[in-house]
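What follows is a structure written as structure tokens; I'll ask about it next.
All protein chains but one are shown in place.
Presenting subunit A:
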Amino acid sequence: MTKIELTVDGAAVSDDVEPRMLLVQYLREKLGKTGTVIGCDTSNCGACTVHLDGTSVKSCNVLAVQANGRTVTTIEGLADTAEGDLHPVQEAFRECHGLQCGFCTPGMVMQAVDLLGENPNPTEEEVRLGMEGNLCRCTGYHNIVKSVLHAAEQTGVKA
């Protein structure tokens, strides 16, 4: 077992974990953060996307021990829950109905937040390329892309 200390969704946590434990397992099984889901388990689908020190990663492709000393943000820590608000990107997905079954949504939202952080005003093509690591097996991509573009517009208005 290896000792790890990290920050997850704003809270300091520490644990002893097996080195082979994946970050996504740690989040779900040790911390109960089941908002982050396991889709494909092959690093293809992006459903398990979280932010590690502020950039998007597939948490099935990172060991929990590699998050030692670092900061993880999951879908559960994205919004400022103290105010009961949704994050603007979550708002946009609700507004544009950017989901069908909803399974890919946590990863889609986390990747969209990363994409908009890097490129606040993307074209539709840039959104499609920027989201290429996230699969929606309902194939509801059209509204997902609309949601990301809507979020860009809304945050642009607020800024």
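Heads up, the rule we're going with is that a residue touches a chain if its C-beta (ideal position, glycine included) is under 8 Å from a C-beta of that chain, and two chains touch if they have at least 3 such contacts; residues count from 1.
Criterion: contacts and distances are computed from a predicted model.
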Looking at UniProt, which of "Xanthine dehydrogenase family protein subunit M", "Coenzyme F420-reducing hydrogenase, delta subunit", "ABC transporter permease" or "YeeE/YedE family protein" names the chain that isn't shown?
"Xanthine dehydrogenase family protein subunit M"
Sole touch to the unshown chain from A:57, A:78 or A:92: residue A:57
Given A:90, A:111 or A:147, the correct residue touching the omitted chain is A:111
Touching the hidden chain in the full complex, which residues of subunit A are there? Just list them.
2, 18-22, 25, 41-44, 46, 49, 52, 55-58, 60-63, 65-66, 111, 114-115, 129-130, 132-134
